[in-house]
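Mind looking over this structure? Questions follow.
What follows is an incomplete set of chains from the complex, kept in their original frame.
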Amino acid sequence: MQKKDLSLLILIIVVGAVVAFINPRFLLVGNLSNTANQVGMFGVFSIAEAFVIITGGIELSVGSVIALLGVLFIDLIVNRGVNWMAASALIIAAGLVIGAVHGALVTKMRIQPFVVTLCGLLIYRGVARYYTEDATAGFGFGDSFPTLEWLTAGRTDVFGFPLPHTVVAIVVVAFVAWIVLHRSVFGRYLYAVGKNEEAARYSGISSDRVIVSSYIVCGGLTALAAILIAMYTRSISPAVHGSFYELYAIAAAVLGGCSLRGGEGSILGVVLGTILLQVLQNLVNLLGIPSSLNFAVMGTVILIGVLADQYLVQRRQRAATAKGRLQAGAIAGAPADRAPAE
Amino acid sequence: EAAGKKTLAFVVNGASDFWKIAEAGVKKAQGELPNYDLQFKYPEQAAAAVQQRVLEDLVAAGAAGIMVSAVDPKNQTEELNKIASQTVLFTTDSDAPQSKRVAYIGSSNTDLGKAAGKLMLDALPNGGKCVGFVGLLGADNARERIEGVKETIKGSKVELVDVRGDEIDQTRAKRNVEDTLAAMPDVSCLVGFYSYNTPRIYEVLKEAGKLGKIKVIGFDEDPITLGGVKEGSIVGTVVQQPFEWGYQGMKLMAKYIEGDKSGIPANGIIIVPGKVIDKANVDDFMAQMKQMLGKK
Amino acid sequence: MTEPFLELVDISKIYPGVVALDHVSFSVSRGEVIGLVGENGAGKSTLMRVLGGVVEPSGGVIRIDGVERRSLTVADAIKAGIAFVHQELNLFDNLDVAGNVFIGREPLYAGPLKLVDRKRLHAQVRPLLERLAVDFEPDTPLAELSLAQRQLVEIIKALSLDARLVIMDEPTSSLTLTETDRLLRVIAGLKAEGVSVIFITHRLNEVKECADRAVVLRDGRTVGALGKAEITPAALIRLMIGRDLKSLYVPPAAPPGKNVLEIVEARTETYPDRAVSLSVRRGEILGLAGLVGSGRTELARAIFGVDPLRGGSIKLEGEPIRIPTPRAAIERGVYLVPEDRKRSGLLLDFSIAENISLPDLASYARARLVKPALEIENARRQRERLRIRTPDVATAAGALSGGNQQKVVLAKWLSMRPKVLIFDEPTRGIDVGAKQEIYDMLRRLADSGVAILMISSDMEEVIGVSDRIAVMHEGAISGFLDRSQFSEHNVLQLAVGHTV
């Protein structure tokens, strides 16, 4: 575990302890399960975002993709009677295609990722709204897909804890993503390209392919999140569904140690970032803070957390220098003719 | 555009299913007004500035009459007057009484709130704690509805302890209900102030196995809300009649433009009253809806 | 000699885990040219950065004109008349040449608005450009300049300061003989005007040519100083590394074999109408000389697949091949050690081991999962083989000194099976000891059957190491030289487009 991840974990524990102290109901199984469920859904697309950010890109269309694919998914299974497995496959495929298109525009046409995905943000939401004529897409009363619902929105009792299946999803996704990013050849390439694309190219990495892959992974995972979220809300107003989620995703990734300059970040950090954001949401409701202050509380806690972390980093550095000075003193006191260090 | 056809526009305050019903009304009116081109406009965001822009552009495009559900009628007066000076302006949904609008067609949100308050009193004869859920806490319709509820339950043992906002984010809407159940085990009734809030309440209660144990009162006519009413797990829902706003409004406007001002009362206010849908009349209402929206 | 106007007394600098300077004392007098030499990582740059106000010393005092201070800021240093050419370029791609030279000191129009007087700005730069006879204009965007040209801009920037002391940290590392000569003449001119110069270089002949005094650093301490008369490369080397070095040129063990790499009529982006044909044989080191901007780097990039080839063909072991990307080149055993190692050669934040394994990561992986143990093991092996000075192969490559960084780049390719190795300025910024090691390595590689193309602007190196020299002029080969024809004069004649 990196230091950055550790300080995030501590922040989460501190916030959790404070909330539990003020309102012990925070620790109720039901509440923890609900929060875990949110972490599951938001974590999937935050990890998606992290893949792109690590290669030095950015993906702003996450929210719109969630709206568009969510609408399509519900339309497919509710109105067009498509089998839910086929529909899920189609939606994930659509996500992969969207990612591939973004990647191609970024690498082949050399358009800034910000511009490409900003256009995506605008276009996909527009298409979703046009497709549904701005109507809400949703399950009718009594529409029921028991297996699908159980898989996506269900919970399984594990030693008395109703474990939401979205948590299973995030654990699986995070584990695979962790292997890929931190252990696999491809992951190494992602970091290399994010850090210094030119040097990566000189080492024989085809950076275009790596970048395109990162967008494809992002698209696919976002599509998965879109299905989970659609099954959670069970209704999608295309004009607002998922809006601002790209900011959530970027915030989770950045909190988790990703740098928008690329080449940095860990999966564990991203998951912890997501948990922090969701605990903050939960806190506002549980402590009865006016919902108008929801965002303000979130912003303030993040800022305090980052400031505290920064303060500790600076103290640690000063301590390290002081230690170095001591060593230097020792060296200065050593006999002058000591063997050269070579 | 066909030459000589005058444009009448219906501008809403944001996209929602609710306005789909009004749009159906406008479509019906279009069938009866072949000499007009009736447009139905959704601003891309529920913000006054965005809507203002749509209105200005419509005037620029030469609309003969505009019917608007202003995002923020109280403070848009001046701007609405600017529009009213260039074209015939009706308001709907929420009025801007001080503006130079010709007429207002709609319901009174305070009345709707009062109707919901009565439903709450009936459902909780022994009193209880209630929590409300709404999209935009600050919006006029939300405030008036909440006010209506509070006015009615004042003095009784029924209490509206909190109203949670969600910025029209469905995920948060559902989450708010979950968190409320976690935070207040003794809550005995939940109120969905916006159309989508009630279905989210219904789903959470269903998942928690508390359907029927906690009373639910809703607004508007989301299919899930109606299903819940039919099933008996939702006490009732208070609906407006946007279809009539669209239909009557457009026809009145056309008449007015042609010089017939008889349909407009002196104060300019035409209230289309709301309806309470409960288990008794829900089937009729659903049939009616189906017919209005022309759905299968 | 006049009294020193600037003195560094007992300066120390400690980085976490490293003692870069250990009680170093140093003084500068008016009009004195001091050569500062030492191995990579000896602390030369750090000492100068203390003087330039970039680094805050951990101990000691700085005395300027009798005033004592614990540390300087950049502004202090500039005010004290110290100009600094940093080892790494510090320029702005989004400004033009004039803007870069006068950054922070723009001539202004009168008035409180602080508007830049661009006419005056350009006018002030022009004479400086003429002084070094460069081939670009005040308004040339910096982005269009090559590395060497940028180096010249840095030097001009320092000259423009009208300083009392000019610090040049390896200004000649990417310059060819012609520019270097011109620079040495400029230094002589500065000396005549009473300006002091501190000159850091790894090309020891330059020290002999221009310095009044040479100071040698080792492991962060001063190990000796030589007066003008005593300065010889051999004496400097003895102080630097504590022993003598054998001569540069080691003849090949066997006569060269068949052609490995053949370039036929290759054309590049900048000189599409000039074609280059050359071939490198098995076991041979072919030196490629030329002036700054003669197109050598571009040729190397085209061969390696970084830039597209605008025409012509490449044959590897007699077989025509196409190299559209570096990946393709690497798969065929054609490797490039690029000239800008910080930008193209290394990932500075990656560890040494990770840098070494990067081009061939698949062989350190099982089932596409990287096995760090394998990487570390190989990195340790390479560390022994190339004598990379680091206690831990898990340190970031950026923390190494220049020479050791270069060895890491080399280690990348030596871990694989090279057929052709292209070196673009293999010893840029590298100390004599390490140079010697790299030359040894080049020869051993050649003897083991690798064909080596060595681009170099260092005349001594080209003549000392190559078995054969090709010289480029404006995008074309102006001639080949055999060992018997090797001389500075011949190389220079060809480099300016004459024949020999």
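Should a chain be cited, it is by its letter among A, B and C, assigned in written order, with residues numbered from 1 in that chain.
Definition applied: contacts are C-beta pairs under 8 Å (C-beta built on N, C-alpha and C of every residue); 3 or more make two chains touch, one makes a residue touch a chain.
Remember, predicted model here, so these are calculated numbers, not experimental data.
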Please count each kind of protein chain across the complete complex and record the totals against the labels shown.
-> A x2, B x1, C x1
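By definition in this document, only the chains that are shown with their structure count from here on.
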Central chain of the complex, centres being mean CA coordinates | A
Whole-Å distance, C-alpha centre of chain A to that of chain C, is 43
Starting from the mean Cα coordinates of chain B and chain C, work out the distance between those two points in Å.
-> 73
So how far apart, in whole Å, are chain A and chain B when each is placed at the average of its C-alpha atoms?
-> 36
Chain A touches at least 2 other chains through residues none
Hey, which residues of chain B end up touching chain A in the complex?
-> 14-17, 19-20, 42, 44, 137-138, 162, 164-176, 178-183, 185, 196, 199-200, 203, 207-208, 222-224, 226-228, 230-231
Enumerate the contact residues on chain C facing chain A in the complex.
-> 12, 14-19, 22-23, 58-59, 218-219, 242, 304, 306, 325-327, 329-331, 336, 338, 343-350, 354, 358-359, 361-362, 365, 368-370, 389, 412
Mind listing the chain A positions that touch chain C in their complex?
-> 179, 183-186, 188-189, 191-192, 195-196, 198-206, 263, 317, 320-321, 323-325, 327-328, 331-332, 340-342
